[in-house]
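Mind looking over this structure? Questions follow.
Omission of a single protein chain aside, the complex is shown with its protein chains in their original locations.
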Amino acid sequence: MNIEEKGFNQDFQFEAPMAPKRTRLQEFWLLFRQNRLAILGLFIFILFFCCAIMGLFMTSGPDPLFDPAMIRLQEKLRPPLAKPNLYSLRHEEIPCLGFYLMGTDDLGRDVFARMLQGAWVSLTVGFVAVGISVLIGIFMGGVAGYFGQHHIRVDHILMTILLIAGAGLVMANSIRFGAVLLCLTLTYIFYSFFTQNRSREKYVPSWAKVFRKNAVSMDTLIMRIVDIMLCFPSFFLILTVVALLPASIYNIMIVIGLTSWMGTTRFVRAEFLSLREQDFVAAVKTLGAGNFRIIFRHMMPNAIAPVLVSATIGIATAILTEAGLSFLGFGVPPPHATWGNILSDGKNFIFDAPWLTFIPGIAILIVVLSFNLFGEGLRDVLNPKLRERH
Amino acid sequence: MLSFIGRSVVQKIITLFFVSIVSFLIIHIAPGKPSQVDPMNPKFTPEVVERFRKEFHLDKPLHVQYLYFYKDLFTGETVSWKDNQSVLKKIWERFLNSLPLFIVGTIITWTLSFPIGIRSAIFRGQFYDRSATFLSYLLISIPGFFFAYVLIIFVVNQFHVPVIGMETFGIGDGASLPYIFMDRIWHLLLPSVLGATGGIAVLSRYVRSQMLEVEGQDYIRTARAKGLPPEQVHYKHALRNALLPFVTMFGLILPGLIGGSVIIESIFSWPGMGRMAYEAILARDYPVILTVNFVSAILVLAGTFISDLLYLIVDPRIRL
Partner (left out) sequence: MANNNTLISVQDLKVYFRTSHECARAVDGISFEVRKEETVCLVGESGCGKTVSALSILGLIPTPSGEIAGGRILFQDKNLLELDEEDMQKVRGNRIAMVFQEPLTSLNPVFTIEDQIGEAIRIHKNVGAKELRDRCFKLLKDVGIPSPVQRLKDYPHQLSGGQRQRVMIAMALACDPDLIIADEPTTALDVTVQAQILRLLKSFQKTRSMSVLYITHDLGVVANIADRVYVMYSGIITEQGNTAQIFHDARHPYTQGLLASLPSRSKRGKRLYSIPGTVPNPAYKPAGCPFHPRCPHAIPTCAKEYPQMCDFGQGHLARCPVLFEGGDDTNK
């Protein structure tokens, strides 16, 4: 037919219009932008971040701009926007702005300064705790999802137990026994490591074969660990550990992080399990990519969406948990200020000085709200099944 | 089916065993001693401390202590170090106190969340959905104790709702049964509403997102193409599929019995399990802490087991 010849000789005289090229990030931003609440959340978060950083600079050091620790007993429980009684104050005790922007607490400290100091603490607690939990979660979930079918042999388990026992004995001062145990186990580990690469046809006596049996798969092991961790009611676990350990801000962050990785693990494992069967992973494998490359370069960007969402909401939860702990008396030790501290101190004066309760309470509410809005906005955009059809 | 149950139970028991070991280790490895045993405590002379240690096997190595403790636990003889009462009796009493709070709170939460969530999903993007969404975010974000104080300040002054304890002081035996009953309910009101609001916020969002996901499926389009009126499409076809994960969640509310809320119970001076566990932690009352932990682990495992079972029953796609 004629058309075939014409078709092949045809050069394009006419240009077809093309849709504008957009990168994934632009596409994402266009969708995200439509959710006004999420934009509000993002905006407030940026505001909070700037306040926290500024607050850190303005309240730390030997002679800060806003001093959160300056006790002025003669000025206690002044309401917000009150002018200080200049006659009773020394020169350096006069608040920076000339009046108490948010009033004073029962020790006469400037609440505004304490709020600024507390902002930084809340921010750090949120980010560090969630950082820890996300890192652990991704690691555990990734291993469970990707290497799930690898089995752990009986001798591996035995060696781990003996290793821990040996270390424990050394720490409990029976150094000789501990050292002997440690040496034995380490030798066995090196031996098995080196022989793995050699021929597997070595003769193994039948009594020793038991040690080579596969005991449990990685997936089962990690999921059982998650189940064990989930059996402890989380707030109690945090409370227990925080009550038993010396109080410090780092302990709190680490404990909150160590008790909230389970959700992330489940998400990552579920995503990896489904991604592992997809064709693009098989394609990359046939090109010769090693395991690490596959996991970090190809699978992780696809699995990161639920992790991001739960991380954002996790920051909000961590801030609330820290406030709760401070309320119960287990938070960051005084005189360092956190928003939970201020609230907790204020609960004794709730009818006389309601601003001590309301100001940090509303501040926590707004910050946590902004994180939640932002996180939910992320979730709506990253999950195509839930997208608004505008 | 039977093999699944058998396998599941065995796995849960193994997990329980490990939980008991881990919680035991956490308590004993953490620095510090129980206050009664602390040589610094001025109330106790050294001989009393020594007797205490012998009595509770604190001088023996860890694994022996472990065995002693769990033997006592299973024979019901564990004794609290603080006030020498039987731990199981204490837990039972406090459990009975926490139970009404928990039941009322759960009923309020589950009966309100579903209509709100479903309606939000059906009228997506409209005023109802937007206001429900915003309210949910607000309730999720507010710190519990702050919200409690706000409620207390505004509600108590207006309506004279009680905020302390489970019953009015001195109500004694003089009052008639209906009066006691109403009094209890009146005391129950504020704490359970407080507990429920957070739960409603979270659950209704989840219900909404499940409904939305189901509404986007092809079989909903088929149902509409058959000429079904919208109510039937939503409440017969969509809901039945959307509710599947919630049936399983139902089993998981069991652990909430113990979790309770330390904060709510502290604020309202409600003598419940949360506060007991909190006080035990403060006093390093090891038996109580470990027993509460153990019971909570049992509840969690039982709850997961029930959810798995329910899921088997309800979803026709899964038949073992």
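Letters A and B mark the chains in the order given here, with residues in each chain numbered from 1 onward.
The working rule: a residue touches a chain if its C-beta (ideal position, glycine included) is under 8 Å from a C-beta of that chain, and two chains touch if they have at least 3 such contacts.
These numbers come from a predicted model, not from an experiment.
**Student:** Give the residue, chosen from B:208, B:237 or B:284, that touches the chain omitted from the document.
**Tutor:** B:237
**Student:** Of the residues B:92, B:134 or B:219, I need the one that contacts the missing chain.
**Tutor:** B:219
**Student:** Spell out, residue by residue, where the missing chain touches chain B.
**Tutor:** 125, 217-219, 221-230, 237, 240-241, 244, 315-317
**Student:** Mind listing the chain A residues that contact the chain we can't see here?
**Tutor:** Residues of chain A in touch with the missing chain: 1-4, 6-8, 10, 12-19, 30, 34, 388-390.
Just so we're on the same page, only the chains that are shown with their structure count from here on.
**Student:** Would you tell me which residues of chain A are touching chain B in their complex?
**Tutor:** Those residues of chain A that touch chain B are 37, 224, 227-228, 230-233, 235-236, 239-241, 243-246, 316, 320, 323-324, 327-328, 340, 343, 347, 350-351, 354, 357, 361, 364-365, 368-369, 371-373, 376, 385-386, 388.
**Student:** Could you list, by residue number, the parts of chain B that touch chain A in their complex?
**Tutor:** Those in contact with chain A are residues 11, 14-16, 18-19, 22-23, 26-27, 30-32, 124-125, 133-134, 137-138, 140-146, 149-150, 153, 209, 212-213, 216, 255, 258-259, 262-263, 266, 277-278, 281-282, 284, 289, 292-293, 296-297, 300-301, 304.
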